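Can you read through this structure? Questions will come right after.
With one protein chain held back, the other chains of the complex are shown just where they sit.
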Amino acid sequence: MRRFWSVLFLLVPILGVATFVAAPYYNIWFPKDVSEHGRTIDNLFMFILWLTGIVFVATELTLFYFMWKYDEKSTKTPVKFSHGSHALELVWTILPAATLLFIAIYQMEAWASAKMQPPDMKPLVEVTGRQFNWDFRYPGPDNELYTEDDIVRTDGKLYLPVNEDVLLRITSLDVLHSFFLPNLRMKQDVIPGMQQSMWFKATDTGGYDIVCAELCGWGHYKMKGRVYFLPREKYEMKLEEMRREQNTMRAEIPEEDDE
Amino acid sequence: MSDHEHGHAPQLEYQEALPISNGKTFMWLFLSTEIMFFAALIGTYIVLRFGAIAWPSTHDVHLAEIWGATNTFVLICSSVSIVLALEAAKKNNAASARAWMVLTLVLGFVFLGIKMYEYNAKFSHGVYPQHPHSQIYEKPDVYYAQAVRIRLNSLAAELKNNTERTPEQDAQLEVVDDITQKYVVPAETAMRDDPDSPAGRVKIFEMADAIYPRASVHEHHGGSHAAKSRQGKFSLAATEVEGEAGDHSGHSVSGHFVGLNDEHPWLKLPIMIPGGNMWASTYFLVTGFHAIHVIVGLICFVVLLGMTLDRTKAGIIENVGLYWHFVDLVWIFLFPILYLF
Partner (left out) sequence: MSTVTSDTHSAAHGEHAHASSFLKTYVFSLDHKIIGLQFLFSTLIWFFVGGMLALGIRWQLAFPWRPMPILGNLLATAEGGQIAPEVYTMLVTMHATVMIFFVIIPVLAGAFGNFLIPLMIGADDMAVPFLNMASYWVMWPAFIVMGMSFFVEGGASQGGWTAYPPFALTQGDGQFLWLIGLTLVGISSMMGSVNYMTTIIQMRAPGMTMFRLPMTIWAMFITAILQAFALPVLTAAGFMQLMDLKMGTGFFIPEGWTTNNNPMASGGGQPLLWQHLFWFYSHPAVYIMILPAMGMVSDILSTFSRKPLFGYKPMVYSISGIAGLGFIVWGHHMFVSGMNPMLGMTFMVSTMMIALPSAIKTFNWLGTMWGGKIQFTTPMLFAIAFVSMFIIGGLSGIFMAATPIDIFIHDTYYIVAHFHYVLFSGTAMAVFGGIYYWFPKMFGRMMNESLGKIHFTLTFVLMNCVFFPMHILGMVGFPRRLADPYHYETFRNLLPLNQFISYCAFALVASQVFFVLNFFGSMFFGPRAGRNPWKANGLEWQAPSPPGHGNFDFQPVIYRGPYEYGSPEVEEDYYPQTQPPPDKQEDVSQ
């Protein structure tokens, strides 16, 4: 019983680390990364995980050690009558300060490339969030949004080319939503009346989830979409197909995007 | 501290701290929280104003510097008079303290009175912060034209249904018909013929200007009606009242222009002020919360007047005075940002 408490606290770093070590084996880990800067973000995450992991283990072990060593029953020497130490204070101010500043500066580039330096191109798609669906508007052959030949899709499926820079224009019709692509490590809140952009470069084909990550009402949980990354030829075929579909549909329902 | 008659607790002594009473410390700290409250309100005003696409000029919305300035002056005077009340109370001169307090109270009421007059000037023009009452439209678009049409139609219907019309009402009906023919119909036709052309918008704009001529439009475009017509862009129906003593005396000082709504107050047509709704929201927000603070101050004055304001009450007067200075100070910030810029 005497050492029970210290050991209980020792479990914190042990099980804590164990959780992070075991999780990938249960396949509960980052979702598959399919974008270029997703790798950057994962690496930054792992970098901070290692760094804070070391701080975590070190501090928790120190805590354990002090509990073990300075237990009242086993300590016979009088306590250290110390009110602190200037030297130590300085050390543990400057060290973390340097670390933190380093982390901050280290992150900036990734942030800038993800949110501040859009590729020089016209948006491929305009994404509009509304309760509770994602609508997509492709500019069509003339590459201009809001012209006659736009393709408007409300089935929640987004088609994009793979291995190419992609620029999306995203906005909202009613309340806040958040356009979240877990597999691309990308997220952007959308605000009615404001235009946001998102850009990335997918590195793998396939279909991936689009999640709404900002509370937007009772249907928030089902505001789901899928994004498909296709090779260029297939992508253009898909666009062509959608255009044809739209033309047939327009004959029946004049204004498709008005629901 | 507390006035318990029992208990073994000795009257405690305290470490020397700030050389002011607890009450005054409390009041200072309380005021610092109030500063943050108004900082948030004023900050909101600034953010919204500079983020807005359009913002009405002061004269567009019937803000007259003269009243703002008068109110500033009134509040400053009241700040002086409450200090004099405090001085008198410190000298144990209750009667004189009382007199100064009464003056402060009266000045406070004058402030509120002017404020009410100003609010009223806005309400009477359909400038309200809230929806069912607000007559403000932001753009000269179809919605606006439609709203004008609806109001005119309902006026006309009401008048026509009235079988025993007075001659006055006959005249009113005529006015309604005139306006419909002169402004609404051309605008509607223009819009219908070519919805995307600027011609319709210009027509609606002209209608809006006739109903409620905005000072900024006229001032910015060279002042006088004549100059306007020569430019040939718009022909503005408004007549300037400035200098014309007599009718609409209330507005003449503020350089207000007379529109249909002023000529015929019963019309109450929807008006068009770009940015007007947001302006109304923020204006009533900041001045409203300031007015509430003034009212709280006046209540304190009334309570104080129920007491004999001798030396023992100096502390209370001082605290109330601090509060009153704060209210004054807030207004000194509000006046320039609302009236002058």
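Think of it as A and B in the order they're written, each chain with its own count starting at 1.
Note that a residue touches a chain if its C-beta (ideal position, glycine included) is under 8 Å from a C-beta of that chain, and two chains touch if they have at least 3 such contacts.
Owing to the predicted nature of the structure, the values given are computational and were not obtained by experimental measurement.
The residue from A:Leu101, A:Met121 or A:Met237 that touches the chain not shown here is A:Leu101. Against the chain not displayed here, subunit B makes contact via residues 1-2, 4, 6-10, 12-15, 17-18, 22, 25-26, 29-30, 32-34, 36-37, 39-41, 44, 47-48, 51-53, 129-132, 134, 136-138, 143, 275, 277-278, 280-282, 284-285, 289.
Taking the whole complex into account, subunit A touches the unshown chain at residues 5, 8-9, 12, 15-16, 19-20, 23, 27-31, 40-41, 44-45, 48-49, 52, 55-56, 59-60, 62-63, 66-67, 70-72, 75, 78-85, 88-89, 92-93, 96-97, 100-101, 103-104, 107-108, 110-112, 114-116, 173-176, 178, 180, 182-183, 185-194, 196, 208-209, 211-222, 224.
One rule holds for everything that comes next: only the chains that are shown with their structure count from here on.
With centres set at the average Cα position, the gap from subunit A to subunit B is 47 Å.
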